[in-house]
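With one protein chain removed, the remaining protein chains of the complex are shown where they sit.
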């Protein structure tokens, strides 16, 4: 169960009552419900501040996984003339990655997104947004198209991670991610990355190496999703909450680390409380970044991309006596 | 049963007797067997001329499939320091295509060959030299290596065709061949192709688009192997002999069509009667071609490759009244 | 009223495949369909949506905005192999020409699709099963070269049983010739789109058919490398349901999309616009 959905239950109920009251007010012109409505609205506002004012990392993980949070296709379908392209041309079409061509406010772009489902059926179809190698190979095809036709590449990250299964290993999950990274590293066209949901591990980064990284306030981004991280660290997936706390996976952290270039604020309570507005803000940020990046020569673009990541790290020279070695 | 093996049976027997006599001559120094040996040698020579002097197209098909004919690895293992590279990096290593790096008389090259087996077990392993898509994708990887490191690409064609099976279709046999062809078309390094056995259909051409095409005298090369050609033409695979006659698939034909640039003569009776010598002649031809092609700028090389194939065809303008249309 | 497009003016009467001049039976739903209805519905069965094969001129009519300026219209094939089986090959192609009303299994030319200048080539199964011989290779090379000169995208609609056996290894070499032309066009940064219609197999699918930037399959098309007869003879086992169908290929990652004929022009226009649109400075 999503802890945010649990947490916001009183608010959701209150909001339902409010909606009901407002409808009644509109229909019956008899009793004046305005004072009651105002009272409840104030209460709701207070409740929102209480619930969402100071989320823990674990709650933010669940905010990023909120069942109503806008998903990749919600952003992508806002592009003009979006055409979805399918398949890796070698093995399978992987529905956990969507890709295609579209127009962003007058600029033709290539897009790639990791796609979760909204319900169980859709989630089974989308494999909970966990790509197989063929998903990354479809993405590579679109990356090459972007380069060939000089279209900016826009990506949307939302995955717990690359799928850890038998077929995925047999068909080279490592190779698929590695090749995506190498391709993005040398792609002679601007790359704008959006972390809109869950950014889990190499499976996220495989479409996330780029020139400008946008992150939604309540998204998360980490070396591994809390559950596998806990398994790896303590051989105990139930310690995911502990891992979430340690991993520094919030947008504040990522911005502070210099990994994310721009954080987009969400409405109090999360993006799903104003999907249209949030999507618009994200796409506007992408548009601004593209416009700026398109002015650069390809060589300059690649140099800047290189420098951006080259300096990420935390290390120093050991100066004391090395006899211990 | 191979019709050449049948046909050459009396000769094979005679040659066995001769070998036996010569051994006896060497061991026992008593009786002088020289006249007898000379007589039989003359007879063998006569028999060879009779059997091989005027082969039909169908017999030449079987010469190209002779169980003792040198196979791709026989040529490739004559390179210095040959290292075999495996796998398509996405699905499987296909043993019906071998590929790697080696040195041809001082020149580092990349090589690709279609590999049949010598016996049933090996043929099952090599799938009778019929590649799956992953075989062509392994070849593509080696093509890209050749381009990256400016090594000439040398290929050895010997296949009845690309494998026509369920898995092959599922994983995109068409796409694999098409992509190989496109890659070879633009490869900025010399490509020398050897037709050393059976050149069957797109499965052969997929490693056969190049700058200099060498063909062994008794190899064949055609739009389809005689058996599938007969199936396609007359829905009757047993008419393969008829198809072989019609298809004009001998080295004489191919040279006449301007598709093959150089035909290497084989010993009377076929390459297997002097494998070492034949392999040496083929590799020497490759070496000469490479030396010549390496002198060209990449753009010139590509222009010539384009022109070479651009003019292949047989068509004319219809001049009479087109009212019938 | 718009003027009659030029390709329509010199069009021959459509040859009839079935004997009944008015009605045809749908192979999918077995319903009798009135031929005139069928033609008006782009040869899609009004009962079940089955896509009948479409002639190349009908296809041009479906896709081109108006005029279609044919290239290499008068090219006819030679007889490189001096092929004879039942009858000599030149006699076969001569019969094909009278029977089909076409000179060869492809028409190529320039036109507009949804207002976008393109080079368009359309194969026709009615002429020797849409097989590729010298003329197909030559016309495609001419078309792609013209697209390269004019920097307009190329669209090839495939419908072919593969390489033409009667032109032997010369037909095989058309795979190389067209691949070189596709590669050269790509090096110029010009988009290339293919539409795979029923059937697209062999030397056509294994060359330009699968070399495009975007590959569209038409609903119901059979697409593959090897023909079913050849596969049957090799593996002698039951083929899976939907094997080599457009939908099967989509699932196996081979094509970008499967599109109904009624939506084809709109979809193609959109794809072409997305690929040719200039990025604002």
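First chain written, first letter: the chains are A, B and C, and each begins at residue 1.
The rule is short, and it goes like this: a contact is a pair of C-beta atoms (placed from the backbone, for glycine too) under 8 Å apart; a residue touches a chain by one contact, two chains touch by 3 or more.
This structure is a prediction, so every number in the text was calculated from the model and none was measured.
One chain is not depicted; across the entire complex it touches A, B. One of B:48, B:151 or B:212 touches the chain omitted from the figure, and that residue is B:151. Only one residue in the set A:13, A:170 or A:276 touches the chain that does not appear here, and it is A:170. Checked against the hidden chain, the listed residues A:1, A:31 or A:318 yield one contact partner: A:318.
Of the candidate positions A:109, A:249 or A:301, contact with the hidden chain is made by A:249.
Where subunit A meets the chain that is not shown, the touching residues are 162-166, 168-175, 177-179, 181-182, 184-186, 201-202, 205-206, 208-209, 221-224, 227-229, 231-235, 237, 242-243, 246-249, 253-254, 257, 259, 305-306, 309-310, 312-319, 322, 324-325.
The chain not displayed touches subunit B at residues 81, 83-94, 101-103, 106-108, 134, 138, 145, 148-152, 294.
The criterion applied here is as follows: only the chains that are shown with their structure count from here on.
The central chain of the assembly on a C-alpha centroid basis is C.
The chain with its CA mean position farthest from that of subunit B is A. A separation of 33 Å divides the Cα centre of subunit B from that of subunit C. Subunit A and subunit B have Cα centroids separated by 53 Å. Touching of two or more other chains is recorded for residues 89-91 of subunit A.
Contact of a single residue of subunit C with at least two other chains is seen at positions 186, 210, 252-254.
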